[in-house]
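Structure in structure tokens, see below.
In this view, the complex is presented without one of its protein chains, the others remaining in place.
Up next is chain A:
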Amino acid sequence: MSSDTTLDKSGTSGVGPVEGARLYDVDNPAPVIEPPRKRTTKTPRSTRGNFEMAAWLFMRLSGVVLVVLVLGHLLIQLVLDGGVSKIGFAFVAGRWASPFWQVWDLLMLWLAMLHGANGLRTVINDYAERPNTRLWLKGLLYTATVFTILLGTLVIFTFDPNIR
């Protein structure tokens, strides 16, 4: 301990940290180790109504529907009737001639995209620590989601089997 105190004095001499000298002491403590996004002392105000509950419910309900839609989709596309080799422009055109498959694919597109986007939203909320990072990541996510949903919907509704 005695050698420690002598080192302390040389550390505060103004020459700068000497090798082996301590940077911190009782009067000049180091910053404490803070966790990310510490709770604010103010009681949070109610903000978004039932959005979080709706999102939580949507995840469960869309998940159940997607199990049927996606497994059915995979079965038809990859297993039944010759498997992957049958898929081509003619196959897609043939399926989308029926409103049933149009609705199936449209529903699958919307539910899967919103389900995935909401899942990623919670991942970003959980793991992106800085508010700016969260803002940008979510902005990117929402842009990509809206773009994909709109493009997919447009294709399903305006699909022309005679395109050349």
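As a convention for this text, contacts are C-beta pairs under 8 Å (C-beta built on N, C-alpha and C of every residue); 3 or more make two chains touch, one makes a residue touch a chain; residues count from 1.
The rule is simple: contacts and distances are computed from a predicted model.
The protein name that UniProt records for the chain not on display, among "Cytochrome c-type biogenesis protein CcmF", "Fumarate reductase iron-sulfur subunit", "Putative murein hydrolase (TIGR00659 family)" or "ABC transporter ATP-binding protein", is "Fumarate reductase iron-sulfur subunit".
For chain A, the residues in touch with the chain missing from this view are 22-26, 29-41, 43-44, 46-48, 50, 52-53, 55-57, 122, 125-127, 129.
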